[in-house]
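Would you mind keeping the following structure in view while I ask a few things?
The complex is shown incomplete by one protein chain, all other protein chains being positioned as in the whole.
Up next is chain A:
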Amino acid sequence: MFTNIGEFLPFILQGLTITVQAFLFGAALAYSIAIVAGLARTSKLAIVRVIATIFVELFRGTSLLVQMFFFAFVFPSLAPFTISTFLAGGLALGFNYGAYASEVVRGAVLAVPEGQKEAAISLNMSNFQRMRLVILPQAFRIMLPGIGNNSIELLKGTSLVYFISLADMTYRADILRGANTALSDQVEIYTYLLFTYFVIALPLVFLTRWLEKQASKGVSTA
């Protein structure tokens, strides 16, 4: 057992590019959506709040894999144009984790003490200045742990693109398993795959911890 590492691991790692691309695309989309939707949910305008809430609840309430199937199998039959499988997977990941992360953004904005807002108003700051200079810098610090956790969840979520036949690491492992049917080979393949995901997730954990440390510098109350 564990003698085929030279053959199996490189084969799995050929899917690393797709995994990382799906993660980066998903993360970029998710965090853009999170900021927009998160702020929209704290808006004074009821209509903005309602639209953002519907969006968030829709993507939180249905399952990620269902959404991925929707983008990959249903969307092409509805839209007059085609989207690539990668785009379908990336959109599902971005929308789903964006909806979850928007809660983190919203929570953080609401967690900034009310006095900060009042102080900004008394300094005659505009709404935009108040957000940019006072609220968001403080909210950002509060968001970091949540965003970090969310990124790890997103990385794990990329494995679901296997279902829509995108050749990520999980998909490559499945091909390998099809060609090596001995029990010991199968255990070996998935052991390598598990450890590869673990090793990719580690930098995210350390990055989050480092950012949290940086962000808490010079702040009296943690």
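The working rule: contacts are C-beta pairs under 8 Å (C-beta built on N, C-alpha and C of every residue); 3 or more make two chains touch, one makes a residue touch a chain; residues count from 1.
Please note the rule applied: contacts and distances are computed from a predicted model.
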item: Options "Amino acid ABC transporter membrane protein 2, PAAT family", "NADH dehydrogenase subunit E", "Response regulator receiver domain-containing protein" or "Nuclear transport factor 2 family protein": UniProt name of the undisplayed chain; value: "Amino acid ABC transporter membrane protein 2, PAAT family"
item: Residues in chain A touching the chain absent from view; value: 57-58, 60-67, 69-70, 73-74, 77-78, 100, 103, 107, 145-146, 149-150, 152-153, 156-160, 162-163, 170, 173-174, 177, 183, 186-187, 190-191, 193-194, 197-198, 201-202, 205
